[in-house]
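A single protein chain has been omitted; all remaining protein chains appear in their positions.
Let's look at subunit A:
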Amino acid sequence: MLTIAMPKGRIFEEALELLRKAGYALPPEFAESRKLMIDVPEEGMRFILAKPMDVVTYVEHGVADLGIAGKDVLLEEERDVYELLDLHISKCHLAVAGLPNSRLNDIAPRVATKYPNIASSYFREQGEQVEIIPLNGSIELAPLIGLADRIVDIVSTGRTLKENGLVEFEKISDVTSRLIVNPVSYRMKDDKIDEMVERLSAVITNEEDES
């Protein structure tokens, strides 16, 4: 049996659609359930639903063979897992944003973010010494209320930034969801995993060609 860790929320829906297109028969009421663990015995699959940031942890420890995780999480967590496939879903990007015409404070440059590792290595590479302030959500609040001059966050449509009067300054990296695999599962269950990769990549190539 394959155990797959899925992030709750938007990515989950898109990933389900992708799996269905790849020919996996998943029950229709799937997404509405509040269960955290859902078995699909007909396909020999078990899904576990986790916080996006935790998917990589489940997979690294091998309690999930596979997982679907955003590249942002992979960059932030740097776990020892195989990043096998770009699923091309949940496209967005990591960016530095702030109030228009503002600049990093010379005396106390502060950056608020949900991604402290990404933010600190990005600013280190720029040669900037900044203080990273980790937040768990509503990052856009930080510049508005004067906690930080800059934020590092994911931007998809840019609407949240706009509605809060913020602008994007630099793009750090593109983000899509990836299929990740535990290194042991990759060897012990290689037949099933290779099959899934093949079926999924067929769907992805198809959609890329159409778009």
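Definition applied: a residue touches a chain if its C-beta (ideal position, glycine included) is under 8 Å from a C-beta of that chain, and two chains touch if they have at least 3 such contacts; residues count from 1.
Rule of thumb we're sticking to: contacts and distances are computed from a predicted model.
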item: Complex member absent from the view - protein name from UniProt, among "ATP phosphoribosyltransferase regulatory subunit", "Acetyl-CoA acetyltransferase", "Biotin-independent malonate decarboxylase subunit beta" or "3-hydroxy-3-methylglutaryl CoA synthase"; value: "ATP phosphoribosyltransferase regulatory subunit"
item: Of A:62, A:116 or A:158, the one touching the omitted chain in the full complex; value: A:62
item: Touching the absent chain when the full complex is considered, from A:25, A:188 or A:202; value: A:188
item: Missing-chain contacts mapped onto subunit A; value: 60-63, 80-86, 178, 182-185, 187-188, 190, 194
